[in-house]
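Below you will find the structure I want to go over with you.
A single protein chain has been omitted from the complex, and every remaining protein chain is retained in its original position.
Here the chain labels run A and B in written order, and each chain numbers its own residues starting at 1.
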Amino acid sequence: MGTAFERIAVSALALLASAVIFGLLLILYAGVDPFEAYALMYQGAFGSWFSFQNTLTRAAPLILTALCTALPARLGLIIIGNEGALVLGGVAAAAAGVAVSGSGPLVAQLTMAAAAMIAGGAWIALAGGLRQYRGVNETISSLLLTYIAIALMNHFVEGPLRDPSSLNKPSTHPIGDANMLGTIGGSDVHWGLALGIAACVICYVVQRFTTFGFAMQVIGGNPKTARMMGLNVGRYVLIACFAGGAAAGLAGMVEVAAVHGKANASLAVGYGFTGILVSFLARHHPLAIIPVAILLGGIGASGGLLQRRLDLPDAAVVVLQGIIFVCILASETLYGRSWNWLWRFRAVEGR
Amino acid sequence: MDGSDIGFWGVPLAMLAGAIRVSTPFIFVSLGECLTERSGRINLGLEGTLMMGAMSAYGTALLSGSPWLGVLVAAGVGLMLGTLHAVLCQLPKVNDIATGIGLMLFGTGLAFFLGKPYIQPKAPNLGALDLGGWSSIPQVQQALQVNPLFIFGILLAFALAWALKNTRWGLIVRLAGESVDAALAIGASVARVRLLATAVGGAFAGIGGAFLSLYYPGSWNEGLSSGQGLMAVALVIFARWDPIRCLWASLLFGAAGAISPALQSVGVTQGYYLFSAAPYVLTLALMIATCSPARSVRGAPGELGAVK
Partner (left out) sequence: MIDKFNIGRRALIGSAAGAAAFGLAGGAMAQKPLVVGFIYVGPRDDYGYNQAHAEAAAVLKKMAGVKVVEEEKVPETVAVEKSMESMINLDGATLLFPTSFGYFDPHMLRMAAKYPKVQFRHCGGLWNQAKNPMNTGSYFGYIDEAQYLAGIVAGMTTKSGKLGFVAAKPIPQVLRNINAFTLGARSVNPKATTQVIFTGDWSLPVKEAEATNSMIAQGVDVVTCHVDSPKVVIETAERAGIYTSGYHTNQAKLAPKGYLTGAEWNWERIYVDFVETMKKGGVPGNFVRGGLKEGYVRTSPFGPAVSDAAKAKVDEVKTGILNGSFAIYKGPLKDNKGNTVIAGGTAYTQTEPVLEGMNYLVEGVIGATS
């Protein structure tokens, strides 16, 4: 959709519009100088090596969870169960990590990753399967599955898997310091970022250059045609959902193995829900996910400074994210149009 | 053990009471979404509308001293957010589901942002009608304390069902949702119908929010909804776009939500996390049981993108 120049120009226009709207809100409601706010946001998100690492660290889980929506979206499915796949992946990773904690870091990490990807993948594949074979709407079922997954996580973490010595923050046993994923090079950013970028590149290559990816595009375009061509649509649905869920599950594993060292209720802090936004903003394009996640990570990173320096409520960044989201979506209408679109608020007749 | 101890009978009674207390926001949001989806568009942003409704209602009640004025303002705010969604979706190539997700974020964020000063003060409550005066059992009296909005929600469900079926206006809404071509053939403006349906749907959701902040639990804070608006939207598909079934689904969901505390209060304490997931498991199980792969979902408006 559109040339590269058009994409960048339109996205920039949408971001500019968001900045203006947010700025007006700041002036009118909070009495804050918007330029001061933007300067602070830049400082907090990209202004120094520390800030940039902060941004990248926050972007890492978003890249992986975004794939959970982006991959099934190629087939026309709207999956919003990212958070559920993440928390179950985290619990599975911790359980597996504790079980094999004595067998060397590489084995432990690979086992954890495999367990997490299977748990997350199976969870989302369940939503895909229900849609394909029972006609259950996948958006709703994946949302319900998320709530169920969070309840399961709480049950496991405070019941069967609980480490009795985790007093006031019920958690699983730790996976052991030796088995933790470290940070990349001399930075503070953990390997989850590299895993996410690698996953995005792999997904892009598969979608762009393989027959499998081409078949997905055909199904996403028109499932009936795809069936007539003899494609096994159900199989593709299951695989895409499994792969998406596996990516979100891997995000859960990274949370356990690079951040917490164990699984607990802090797995469910909304990375999965933000991942949905990232995927939609990136128009489900695997490579576009990376910059979008960094943008949202940066907004998150700068939120603290806005609170501390300008006394803005923490919700300020949520509002900004919402405005950006709406503006970028609305800007879709600009693609491939001449610039007199502004005066043609005409209804879409049908879809 | 005194006379007021009714033991395990307390559980179904508590579920009935829970259904009456908790279901109202679900009823309003699902009816609003039902209307919107019947016109052929999905508004996932009603969670944001619910929060904005709750915040504006609480703020208005606090400043004016009149909770019913708060309900009115919440409906107005919902109307505006619904209109915003409709206008955005009218732009060519703009996806309604994605816009909904955006407005959900925007609405909740804005409600938190603007609602900060209302967390501490105490606004007047809408109050309840005591319909349990005939009973001498205090639990029954408590269960039958009913807020007028609950009754209004039930009437609204029947009114909406009737209107969709029997009025010219209802026919046009359904036509816009079933087939754009057919609607155009009779000269109806699909865009205008959807705009109105989405706006009115937003107003309903706003009223649902007012119930949360002004009656039950009856205060404004950021954890108030915790996803109820989103669930209510899900219930519409569960209820197959039928207002009456939306009502039942909301009541069922409210009752299931009361299971966990009710069981604990009579001494069943194992696995309360699993019991608190009961509403979601129940909804999913019923969806699996009633859906079928063979045909497209029964009752689904033909123009609705996400359910094809």
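Here is the rule we go by: contacts are C-beta pairs under 8 Å (C-beta built on N, C-alpha and C of every residue); 3 or more make two chains touch, one makes a residue touch a chain.
Bear in mind the structure is a predicted one, so any value in this text is a computation, not a measurement.
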Options B:13, B:88, B:105 or B:149, residue touching the unrepresented chain: B:13
Taking the full complex into account, find the residue in B:216, B:238 or B:280 that is in contact with the omitted chain. B:216
Would you mind spotting which of B:135, B:265 or B:292 touches the chain that isn't drawn? B:265
For the chain that's not shown, point to the residue among B:166, B:226 or B:292 touching it. B:226
Applying the definition given at the start, please give the residues of chain A touching the unseen chain. 29-32, 43-44, 48, 50-51, 54, 57-58, 154, 158-159, 164-165, 167-170, 255, 259-261, 264-266, 269-270, 300-301, 304-305, 307-308, 310-311, 313-314
Contact footprint on chain B, counting only the chain that is left out: 2, 4-5, 10, 13-14, 17-18, 21-22, 113, 116-117, 119-120, 122, 125, 138-139, 142-143, 212, 216-219, 221-224, 226, 228, 257-258, 260-262, 264-267, 269-270, 272-273, 276
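As a working rule, only the chains that are shown with their structure count from here on.
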Counting in whole Å, what is the centre-to-centre distance of chain A and chain B, each centre being its mean C-alpha position? 27
In their complex, what parts of chain A are in touch with chain B? 25, 29, 78, 130, 132-137, 139-141, 143-145, 147-148, 151-152, 154-155, 158-159, 276-277, 280, 313-323, 325-326, 329-330, 332-333, 335, 337, 345-351
Considering the complex alone, what residue numbers of chain B touch chain A? 48, 87-88, 90-95, 97-99, 101-114, 116, 180-181, 184, 189-191, 222, 227, 230-231, 234, 237-238, 271, 273-274, 276-277, 280-281, 283-284, 287-288, 291-297, 303, 305-307
